[in-house]
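Removed from the display is one protein chain of the complex; every other protein chain stays in position.
By letter and in written order, the chains are A and B; residue numbering begins at 1 in each of them.
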Amino acid sequence: MLTYVARRIIQAIPVVFLIAVVSFFLMQQAPGGPQLAFNQNHHITTAQIDSWLKSWCLERDPGVVGTIREFAGWLGVWNCTGGGLLSAHGLPNFLPAALGGGTNGLLHGDFGFSIASGQPVLSEILNRVPATLILMGVSWVIWVTMAILIGVLAAVKRYSVWDQATTFFSYIFYSLPTFWLGLILIFIFGVALRWFPVQGIVDTRAAPAPFATDAYWAALAKDPIPNLFDIGRHLVLPVITLVAVSIAADSRFVRSAMLDSLSQDYVRTARAKGAVERSVIFRHAFRNALLPILTNVALELAFLFSGAIVTETVFTWPGMGRLYFDAVNARDYFLVMGILFIGSILVVIMNLVADVLYAWADPRIRY
Amino acid sequence: MTVQEATVPEGQFEEVHSPGVPPPPDVLLEVRNLRTHFHVMDGTVPAVDGVSFSVRRGETLGVVGESGCGKSVTALTIMRLLEIPPAEIVAGEIWFDGREILSLPEDQMRRLRGSAMSMIFQEPMTSLNPVLTVGEQIAEAVIIHRKASHKEAEARALEMLKAVGIPAPERRLRQYPHELSGGMRQRVMIALALSCDPKLLVADEPTTALDVTIQAQILDLIARLQRDTGASLLLITHDLGVVAEVVQRVVVMYAGKVVEQGSVKEILESPKHPYTKGLLASIPSRGKRGDRLNVIKGTVPNPFRMPVGCRFNPRCPYAFEPCAGHEPPLDQTGPDRAVACWLYTKPPVGAEHQASQRAKADADGSAA
Partner (left out) sequence: MTSRDDPAPPGSTVFVTGQGTMPVDIAAPADVAAADVEVALESLGQWQLAWRRFKRHRMALFGLAFLAFAVLVAIIGPIVWPYDPLIIPGVSGTNPGGDSPSLAHLMGTDNNGRDVLQMVVNGARISMTIGITSMLIAGFVGITVGTLAGYFGGWVDNVLMRVVDTFFAIPLLFVILVAAAFFGEGKVISLVLIFGLLSWPLIARLIRAQFLSLREVDFVEAARAVGVSDLRIAFRDILPNAIGPIIVAMTLIMANNIILEAFVSYLNFGISADQISWGNALAQSQNYLVFGNWWWAFFPGIAIALTVIAINFIGDGLRDALDPRTRL
């Protein structure tokens, strides 16, 4: 098992590298280029810009070789403070700092600075992680349980009213633009009925402190019920928006996986040995349908991440998606690159988890 | 169809009893005038269309026919394993061990399946659950029907694996189906089917998917276990060679109907129905190397457009006037022997060519 996981990780390395290349060159080719974005901030002097550019291996007019050098610097292979491929300790720069390597670039966990806030990209992102985790976690649980419940029931009661109704509604919901569904929910439940708040993760006037600050966590620990309730209220509409389309798509997936499984010979064998229907459905059919579902469930986390950007922009949710939107809007290049890279790594990890889960659950796969 | 209903008076064939009357106690299974149809997108397929036969206790009955003749559907109907819809049991009765089982509530039927009657399927590769171990799958039946503990059930599974001749049964018990060969898996299926000492074992083409070298072993195993346990065996096959080795009586099916039945000796040595003759002639025989292999001309009829009259008539070399117009009834021609063919039954009209046709048929039959 360990060697299997190791092999899959090694296979993922070129993909991760390509992701870094794509993220970087996307930003490089963007009109204006990263360096020019500094110019928009008039609190910063030319000297400061030059020193920043230098520390980031950025050049004002890089050319092809210069661009590759910039990329190497962002990746952490190139030492921007003059060492070239070697670190200050005279060892290859890509080595971990503890082994005498450099400290700059992705390889050393350094994503650069946000141009807009001056904060390190990593701390900007980490600040937004809790809100996104809450949104994604709750959505994921609801999504998966609902999809499995609806799908299994539709498959077991094939052609019933329930099956036809879920088929119909899943078609409708599957075709809805997510952001538009969000707008409609905002109007119905936020404006017309006033049941749920329509933006943010906490009520800014009632909250003891701004969300995700140390003061807020302290207040949450001291007085959890009203604060969690507040978050819960804010979660309702974004979560519905985020999961509606996906439940529609996935309940179809679960249904067809389940139908496929139910039509297999071994299900007939189970019936032939006199197993009760519940056992036929769950022990035999669902256990097998679980294999494709399991893969899908892990991959879904990656899709959720994409979906989060839609929901978070519509509902001004203070998560990574909203941060990304703001960063694109402000041409905050390092931040955009950082989120793009981390998001992609997340997807790669999810793919990996899906593969490993599959291998673990299916006795036929040898690893 | 309506013609057939009109021409077969109830009780014409000895073993078919009046509806609602149980068969004699020595008959374990009796199928009466069974009709199983499939409703599909393009119409209705009369897969089984008025089939009757019976299996006595401890007896081995072979059901023979080409693929698509309805023999597997008959077996699945007996086990009540068909999905309804698309299948529909239009008419008929099935008496098993003194009870009419088509009208049993599903829960009681479930208690019979796997205990009093069990089934071996054609495809050992796909009939076992890939995510459960062999031991778990055999033990499951024992747990269901004998209310056994997991430990007892596992002991029984081990015992069954030994009985079906699987080497290193302790190890195999914990293996998954994909770790076993096709022959081994079929042995597991047999162990599973016999784990609760059934009175009736239905084997649907149990050797078709296997290597030729394995086929004989599996067949011998089934026959031996059937003898040892005293169970009745309903063996479904397209292979008359298999029939000759194992069974006592044979039912020949064509296009959803029984066309001939009798003891295995009678059927193999003096077949009456032209279709049975064709089937026998198409077995390659070692003695006649280099001879042209005889095959029945034509194909199985399109189920949506069944030929009018005798369903075999478009392919039948002896077809004459009544065949295309009237369906022949299954008429008894001797003790335990019946055939559905106008050559042996007085046709309602146009019988003038019968004598010459029959002479031709008999001449061919003796030659075969």
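In this section, a residue touches a chain if its C-beta (ideal position, glycine included) is under 8 Å from a C-beta of that chain, and two chains touch if they have at least 3 such contacts.
Keep in mind that what you see is a predicted model, and the values were worked out from it rather than measured.
Undergrad: Given the contact definition stated above, which residue among B:P24, B:G241, B:G298 or B:G334 touches the chain not shown here?
TA: Candidates B:P24, B:G241, B:G298 or B:G334; residue touching the omitted chain: B:G298.
Undergrad: Check the options B:P23, B:G68, B:P124 or B:P177 and report the residue that touches the missing chain.
TA: For the chain that is not drawn, the touching residue is B:G68.
Undergrad: Which of these, A:Y174, A:Y216 or A:Y358, touches the one chain of the complex that we don't see?
TA: Per the contact definition at the top, the residue touching the missing chain is A:Y174.
Undergrad: So that we can see where the missing chain sits, which residues of chain A does it touch?
TA: Considering the whole complex, chain A reaches the absent chain at 14-15, 18-19, 22-23, 26, 29-31, 171-172, 174-180, 183-184, 186-187, 190-192, 302, 305-307, 309-310, 313-314, 324-325, 328-329, 331, 336, 339-340, 343-344, 347-348, 351.
Please note the rule applied: only the chains that are shown with their structure count from here on.
Undergrad: When the centre of a chain is set as the mean of its C-alpha atoms, what distance in Å lies between chain A and chain B?
TA: Comparing mean C-alpha positions, chain B is 57 Å from chain A.
Undergrad: Sort out for me which residues of chain B touch chain A in the complex.
TA: Listed in rising order, the residues of chain B that touch chain A are 79, 81, 110-115, 118-119, 121, 123, 126-132, 137, 140-141, 144-145, 176, 178, 189, 192-193.
Undergrad: Provide the residue numbers of chain A that touch chain B in the complex, in ascending order.
TA: 264-266, 268-276, 279, 283-284, 287-288, 291, 361-364
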